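Provided herewith is a single structure, encoded as structure tokens, for subsequent inquiry.
All protein chains of the complex are present and in place, except for one that has been dropped.
Coming up: subunit A.
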Amino acid sequence: MSTMNAPAASVTSASAPSVPAAPRPDQLTERLGLGIDRVMAESGLWAPQLAARAFGQARGDVTRATQLLRTHRTSLPRLGRSLPVRAGELRVVRRISSAFRNPPGGQVLGRTLDYVGRLLDLLPEEEGRQRAVLASESAHEHHDHHGHEHPGHEHPQHGHEDEVERAPGHVLSVFREMDIVAPPGDHDDPEPYDITRHPARPGVPRSALLQTMARADTGALLYLWYGSEWKPGGQEAHEVPGELRHGFLPIRVEHPHTGRPVTVGDVRVSEVVSFHSLTRASELPRHLDVGYGMCFGHNERKAISMAGADILLGHYEGTERAAGLQHDVLLTLDGLDITGYTEHQKLPHHAEYRSVLERATAAAAHQAGPHRTGPHPGDTA
């Protein structure tokens, strides 16, 4: 560098715009909550503030933020485990069923991107905000007016079965009452397998597969399910996500002094139960196959993929395909494991690459025939 560059550089830095202030973690949570939810699910750690911090530090890269949170996790002690919580306790903020038109417990859309426009919004932010406020106010006025003038006319089919429930029963239980889904298998409530403490290899129990999928990379899990060549029944006969929920589950631990359960907080989760018209080999043909998906945060794509993959795992259990499928689930879905390899690829490989080149040159020379095997003109030096 010549000394002439120095003044120019200093001028540049003086006139350069200052680095914009990093958004605060709570601003990130408000605007980019779904991304932060993914970070927590893929890290296997529910810690909204730390995840928001990691997401900001990683400049929005979910996988890098996951790595930051997972690494932080290794510095934390495990203080215990919760008492088992039944998935049915989920306090819903969204619950839909594509299997039933009006399921017991209601169809509650909640906050969703499903029914909003799929066109880029080019309104200036302030204007958009004002319009949203106006629309919301007018909706409330309309609602009040409607309620006062026409009481009881909002829902013509008012009845007990139409009531919306805070923790509705699973659609699965309706199918069980209809005797088209097998009851839970007999088991003596095995201890869950913990993939964070024990190696996960084919042959592990279902609890290990569910735990692996719950913290899988969303895209990888989606591909494993959607791209599977092993879909029973071909692409035409696909499963139906019979129920999808988003809501809160309590974290309960045993009170150290009374021994009774105490709720110390809650987590937000997504849950899907999918049904397929094919049966497991060992079961009666009248039964539907069922798959289960649950992950931290609001991530319906992941929960649907997990439930679909769980159907595959259940369907092929005990067949020669089981080990291969379990291998893929256990060893190719973890975001850090699989992207670790791309990180590795970027590290210097000069010696290895030189060796590859030398072998390629030698092979080319050999292929060219014996008359070319003499010393190369440039090699004499």
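Here is the rule we use: a contact is a pair of C-beta atoms (placed from the backbone, for glycine too) under 8 Å apart; a residue touches a chain by one contact, two chains touch by 3 or more; residues count from 1.
Everything that follows uses one rule, which is that contacts and distances are computed from a predicted model.
Note on the omitted subunit: UniProt lists it as "Phosphonate metabolism protein PhnG", one of the names in "Pyruvate dehydrogenase E1 component subunit alpha", "Tol-Pal system protein TolB", "Sarcosine oxidase subunit gamma" or "Phosphonate metabolism protein PhnG". Among A:A22, A:L113, A:A132 or A:V164, only A:V164 touches the chain that is left out of the view. Contact with the omitted chain, checked across A:G88, A:G128, A:G203 or A:G340, is made by A:G88. Of A:G35, A:P241 or A:G291, it is A:G291 that touches the chain left out of the display. Although one chain is not displayed, subunit A still touches it through residues 40-41, 43-47, 49-50, 73, 76-88, 92-94, 101-102, 106-111, 143, 155, 157, 162, 164, 166, 170, 172-173, 184-185, 187, 189-196, 205-208, 210-211, 214-215, 249, 251, 253, 255-258, 260-267, 269, 273, 290-292, 294-296, 310.
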